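For chain A:
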Amino acid sequence: MQVEVRGITKCFGAVRANDDISFTVPSATIEGILGENGAGKSTLMKILSGFYRPDSGDILLDGKKVEIDDPADAIRQGIGMLHQDPLDFPPLKVIDDFLLGKRGGLLPRRRAVIREFNELAARFDFSIDPESYVDTLTVGERQQLEILRLLWLGARVLILDEPTTGISLPQKEKLFATLKKLAAEGMTVLFVSHKLEDVESLCNRATVLRQGRLVGTMEPPFDTKALVGMMFGKEVPQEPKAQPRMGGTVLHARQVDLEGIRIQIKGVDLKVRAGEVIGLAGMEGSGQTLFLSACAGLAQPVQGSFCLDEEEKDMTGRTYHEFRKRGVAYLPAARLEQALIPGLTLTEHFILAEGMKGFFIDRKKSEELARRRISLFNIKGRPDSPVESLSGGNQQRALLALMRDPLKLILVEHPTRGLDIESTIYIWGKLKERCAHGTAIVFISSDLDEILKYSDRVLVFFAGKVTPPLDARTLSVERLGRLIGGKDWDRLETEAAHA
Partner candidate 1 sequence: MRTISKLFLLAIIALVAGSAAFAQSAPPATGPNLTIGLVMVGPYNDHGWSQANYEGVQYVLAKLPGTKLVYIDKANSADRPGTTVSQLGESLVAQGAKLVIFSSDDMTDEAIKFAQDHPNIFVILTSGSQQWKEGKNYLPLPNMINIMGKMEYMKMVAGVAAAMTTKTGKIGFLGPLINDETRRLAASAYLGARYAWVNYLKKDPSKLTFKVTWIGFWFNIPGVTSDPTQVADDFFNSGFDVVISGIDTTEAVAEAAKYTAQGKQVWAIPYDYARAIDEGKGVSLGVPYFNWGPAYLNAAKAAMNGTWKNHFEWNDPDWKNINNPDTSAVGFNKGTLSKEASAAVDKFIGELGKGLNLWVGPLNYQDGSVFLKKGEKATDQQIWYLPQLLQGMEGQSVSK
Partner candidate 2 sequence: MRDTRANRLLFQIGAVLFALLVTVLVLFLAGAQPFAAYKYIVLGALGSWDVVTNVLVSWVPLLLATSGLLVTFTVGLWNIGIEGQITLGAVFTTWAMRLLQDSGWNPTLILVLALLAGILGGTLWALLAGVLRTFGGVNEIFGGLGLNFVATALNIWLIFGPWKRPGVASMSGTLPFDRALWMPIAAGSSRLTPATLVMAVVGIIAVYAMIEGTYFGLRLKAVGKNPKAAYILGIPTWQNMMASFAICGVFAGLAGAVQVTAVYHRLIPSISSGYGYLGLMVALLVGYRASLAAPVALFFAALNVGSIQLPIILKLDSSLAGVLQGTLVLFVMLGNGIRARLIKKGT
């Protein structure tokens, strides 16, 4: 189906999120929609999928002007949207989730639908058990389920919002293969991303948005430099990787056994030294988060111990707050759910994190503090901005700004998930600055490039198994990908012996 937008404009308050955007995507095309955070990609896609109504402008499907009332209406007209966070219902069975949104028939013909589901899944080589529960699926599998559901509901235009964050490399490859196959069959795909390489390897065309406006469209072969230029209005330099300067032990995990809800980890042994960066790689749900939170006292080991500092102070069984007092900071991935407090302003966050003395709030002092941090961390926001009004990148900057000084150990889940390149580089710049002052960093990422680029050592998690620390300088993307996928583990032992 051919999708055309004409003069789409959408304002939120004084902000023009979309400003007179027009373009046409012919059917059987995979169109990349590029842009940094806040460029207006998500807004445009939400308008196409019926979540928002534009202030002005038209949407044309196959040349016919249409009105899209709501998401259900969008799918009736053939537009299906795959959200960054899959909009499924975890306590449901796969098949029930699949059935949701289907019109008509009070009592769905389950058996027939299961057959259809299996046929559809087989077509794309997905292996999802329709009787399993949604919350047992990985993010990648949920995405597959959602694609199947949208296809089944008759989608002829598929919108994907940052689909490659949070899924493993093999899953990503499968997703791309699927999308290419669908496009070949006539599907129109709008692929929203800020990852240039994804767009380059998948898309037939790329359209770039910046500050709510369409700045240009490019066809392959893509010129990376030019695309970056269009996205940011300038080229972003990449920092060269520095040699680690490692100091004394800041954290020692000794033969730690952990038990999570669906995962068990056995016998992890790790010494984190001052100034180094350790990346935890693996498919989502392989135990990295469990291990990382245990390093902060947010989960307790069933066996083994966690010790802090050179003197190996045993912290097993202590609370996060005791870890925190000893210079450990934890930055969760779900910023607005676990790390920031929606409804409170930036200033209030700084006050809280600072643990101010006294009884009555010193407004003047607090605001000064907030202003200082805001400018220091280049946060786009004002002291009185509620944190939820900030963009993802600025929220992450705020999180960094909230960390106290000095810190011995920073534990970060997905430090740059969903952020644009500029923010990513900025965030890592700030983190590396800390390393230079002797702070150690342990982080989780599903982005293999990020793992390899920023880590000094890497731990790979697979189904509760953990590799010994691997030297990032000698680790290739391919090898890492194979380990994440559960291959080559038998060879590790011998290597570790040599290392």
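One rule holds in what follows: contacts are C-beta pairs under 8 Å (C-beta built on N, C-alpha and C of every residue); 3 or more make two chains touch, one makes a residue touch a chain; residues count from 1.
Selection criteria: all candidates are chains of the complex that A comes from, given by their letters.
The structure presented is a predicted model; accordingly, all values stated were derived computationally and were not measured.
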{"item": "Candidate from 1 or 2 that touches chain A, complex-wide", "value": "2"}
{"item": "Complex contacts: residues of chain A adjacent to candidate 2", "value": "12-13, 52, 320-321, 324, 330, 332, 337-344, 348-349, 351-353, 355-356, 358-361, 402"}
